[in-house]
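With one protein chain withheld, the remaining protein chains of the complex are depicted in position.
Moving on, here comes chain A:
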Amino acid sequence: MTVGKDVSALFPDVVNCMQTDNLELKKLVYLYLMNYAKSQPDMAIMAVNTFVKDCEDPNPLIRALAVRTMGCIRVDKITEYLCEPLRKCLKDEDPYVRKTAAVCVAKLHDINAQLVEDQGFLDTLKDLISDSNPMVVANAVAALSEIAESHPSSNLLDLNPQSINKLLTALNECTEWGQIFILDCLANYMPKDDREAQSICERVTPRLSHANSAVVLSAVKVLMKFMEMLSKDLDYYGTLLKKLAPPLVTLLSAEPELQYVALRNINLIVQKRPEILKHEMKVFFVKYNDPIYVKLEKLDIMIRLASQANIAQVLAELKEYATEVDVDFVRKAVRAIGRCAIKVEQSAERCVSTLLDLIQTKVNYVVQEAIVVIKDIFRKYPNKYESVIATLCENLDSLDEPEARAAMIWIVGEYAERIDNADELLESFLEGFHDESTQVQLQLLTAIVKLFLKKPTETQELVQQVLSLATQDSDNPDLRDRGYIYWRLLSTDPVAAKEVVLAEKPLISEETDLIEPTLLDELICYIGTLASVYHKPPSAFVEGSRGVVHKSLPPRTGSSESAESPDTAPSGVQAPEQPAVIPTQGDLLGDLLNLDLGPPVSGPPMATSSVQMGAVDLLGGGLDSLMGGGGGFAAPSAAAPATLGAPLSSGLGDLFDLTGGVGTLSGSYVAPKTVWLPAMKAKGLEISGTFSRQVGSISMDLVLTNKALQVMSDFAIQFNRNSFGLAPAAPLQVHAPLAPNQSVEISLPLNTVGSVMKMDPLNNLQVAVKNNIDVFYFSTLYPLHILFVEDGKMERQMFLATWKDIPNENEAQFQIKDCSLNADAVSSKLQGSNIFTIAKRNVEGQDMLYQSLKLTNGIWVLAELRIQPSNPSFTLSLKCRAPEVAPYVFQAYETVLKN
C-alpha cells in the first residue's frame, strides 16, 4: 500500500478500530483489511463479526460497504462466513446494495468457484438480470460475463429473445459502464433471423451518439456483427452504413490513446466494409504533433482508403510526410507511396515520379526506402518504368541497409540487358561478399546468374567467381544450396537454367498486407477488445487461452437452410439478385417454368412437371405432333410424375448414398449406375446410367435393356435445355437392333454448348429417348462435379482478391459430416475431381484448405474447407458470384469425399 512500507504489524490495533461509527475511519480500516488480511489470516477472523453486523446495518451505504469489503478479503475462512450475508444482500430492498452484491458474486467466484455454484449464487445472479433497476442489471451482466469468461462451457448467459429485450431496455437507462457490458453481451447473441437483427440494431443505434468512446465502439461492434445478417437491398442497411461513419470520425478527435485504439479498430472495419469511410479520407491526414503510434496507424488506413478518386490528395500528403523529422514515420510514408502505386494502377506513374523526387532529396533513408518500393513497382508493372533505372544507379553508393541493397541488386539483375555496366555494378558488390547479410548474398548470386544468362560472353568469369564464393567459402546452407543448384543447372542444361532463372514471375498485388478473410471475420466479432488492437484472435495471446470461444459472424439467413435441404433452397428468392449469372432464356416458356417451379411445394410438382413435360420442346417439331395427340400425351404425362418425383424427393439419396461404388479414384468420381427409366414406364425399355468425366470430356454412360418381347431399334436421344447447356455431342449409336432380354452399354459423349435454361433443381436434366415403339421421357439429376473443368486452379493472389471481392452474402457454409480423411487425403481426392487446393494452412491445430474450381460455363467457385483432426465434421465455406450453385457444389464435395 501507499509508499511501500509494510504496516501489517499494526493489524490487531487497526481491527480494534473497526467498530467505529465514523464512516471515514471505517472505510480506512476496511481498506487496510483488504491489503493485509491475507498476510494475517488468523487475525482476520476477528473482523468477521463486525462484517456480519455491518451487513445488517440500517444504512444501505454501510451494508454495501461491508459486503463489498468482505468479497475483497481473499482468506478462505472469511469467505465461508460471507455466504449468508451475501445471500441477504442479493435480495436487499435497496438497489445500491443489490448492485454491489452482484459484483461480490464475481469476486467470490474468483476466490472459490465451487462454493459459488454450490450455494446457488449463479441462479440468483441470473435472476438479477430481470431486476427493475437498470444499474443492478448492468452489474449482474458484468459479473456474469466475467464469470463466463473463466468458464467458457458453462452456459451462464443464456440469451434468448426475452432476456435480450430486458437487456435492451436496461441499456437505455444504466450508466455508461453498464452500457459497455450490456453491449458486449449483446454482441454474443445470435439473432434468429434478419428481422430480429434489424430490431436490435435499431435499438442499439442511439448508443453511437454517446460521449463515452468505449460505448460507441461496443455499439459499432454489435452493429457490424448483426449487419452481416441484413440483406443489402434493405433501405435500412444503407441507413445503417451512413450512421456508422460519423461516430467513427468523432473517435478521432478524442485523446491520442483513445484515437490509437479507435484507429486499430477502424483498420479492421475499413477492410471489412470499405464503403463506410470511403469519403472520410481527410480525417486520417496526419497532424505533425500526433504521437508516433497514431501517425503510423493513420498512414495505414490512408492506404487502405486510397482509390482512384482521392489518390492525388493522398500522394500530396504522403510526399509532405516524407519530409518530416521522425525517421520511422518517413520510411513508412515512402513505403505507402509504393503501396498506392500497386493498389491504384492509374496512379502508378505519379507515384513513380513522386518517388524520384524523393530520391533527389538525397536523404539517405528516404532513398533506400524508395528503392525498395520501386522494386515492387517494377514487379507489378513490368516493362513500364525502367527508364528510371539510371537515376537509381546513381545512388548505388549511398545504400547501406541490406533490404535496399538487395532490392537494387535485384533491379540490376532483372534488367541486366538494359544496363550497360551491369557487370561492373554487380562486381562492385561482389568485393565485400562475405560482409553482406544473407539476404544480399542470395540476391547477388541470383542476379549474377541472371546476368550471365543474358550476357553469357562477357560475364563468365564473374559467375564462376560468385558460384565459388557461394558454394565453397560460405557456411550458410541456404546460400550454398542455391549456389549448387545454379551451378549444376548451368553446367548440365543452360536452356533449362534460362527457363528456371528467367521464368515469368507471378505478379504481386496490394492484397499481400490484408488480413485473411476468415481471421478478419473473427476479429470483427472482437471489435473494441485487445484482440482488435493486436489484430490477433484472443486464443493467440490471452493468458493460457482459457475461456476462449471462437466467435464467428452470423451467417446470412438462408444459407444454413439451403445446406440442410438443397431441394428446398430458396433459389427463387436468390435468383432475382443476380439474374445474369446463369443466362436464362428470355422467352416466355422459361419464365413460365421458373415461376411454376419457384415455390418449393410438395403437392403440386406432379401437375407442374407434367405441364413442363408437355410444354417443353423436347425432340423438335416432329415429336410435337406426337405429343399433341391425346394418346401420345397421356403416356409421358403418366410417366413423368413418377420419375420426376423420385429424384426430387429421394433421388439424391439414391444416387449418392450408395456405398461401395466403383468410383475410379484416378479420374473424377463416378457414381454407380441407377435406374433412370424403369421398364414398366417405357413399354419394356429400361434405362439405367450414370455420368462421368474423364480427361476433360463428360459422358453419360447408359445401359439400355430390352425387357419387352419385341425387338427395339432406331434409338435416338435428346436433352431438354438445361442450366449448363449439356447436350449430346454425338448421336446415340446403338448398332444392332436390341433383341428381347438383351442389353447394351453405351457411353454417350456430352458437351456443354447446348442452349441454356435455368432449371430447378439446378442440376436437373430432362431427357427424351425415342425408339421404334414410342418416345419416353425421364429426368435425372447429374452430379455437379462432372462440370468441374481441369483448369480450375486459381492463382493464389487471384484467389485472395476474388475471395475478398465476392460479397459476403454470397458465402454459404455447410457441414460435411462423418468424414474421417485427413487434409492431404482430402485434397488429393478432391483434386481427382478437379477441385484444386491452392493453399493449406494450419490454424490452431485445424487445417484450412483453400480451394477453387471452375464450372464449364466459367463460373468460379472458391472454397475454404476447415478440418479439425478430432472432429469428423468438416466445415465448408463456399463463395461464388452465383450463390445458387453452392448447395450443388456442396453435394459434389460430399459425394466425392464419401466415396
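Keep this in mind: a contact is a pair of C-beta atoms (placed from the backbone, for glycine too) under 8 Å apart; a residue touches a chain by one contact, two chains touch by 3 or more; residues count from 1.
Just so it is clear, contacts and distances are computed from a predicted model.
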* The complex lacks one chain in this depiction; which UniProt name from "AP3M2 protein", "Ribitol-5-phosphate transferase", "BRCA1 associated ATM activator 1" or "BOS complex subunit TMEM147" does that chain carry? -> "AP3M2 protein"
* From the list A:40, A:133, A:398 or A:875, which touches the chain that is not on show? -> A:133
* Structure fact -> Contact with the hidden chain, among A:260, A:669 or A:850, goes to A:260
* Pick out which of A:217, A:240 or A:750 touches the chain that's been left out of the picture. => A:217
* Structure fact -> Contact with the hidden chain, among A:142, A:170 or A:426, goes to A:142
* **Where the unshown chain meets chain A, residue by residue** => 1-2, 4, 22-25, 27-28, 31, 35, 59-61, 68, 71-72, 74, 94-96, 100, 103-104, 106-107, 110, 133, 135, 139, 142-143, 146, 149, 173, 175-177, 180, 184, 206, 209-214, 216-218, 246-247, 249-250, 253, 255-258, 260-262, 279-280, 282-283, 285, 287-289, 291-293, 313, 316-317, 320, 323-325, 361, 363, 528-531, 533-534, 538, 541-543
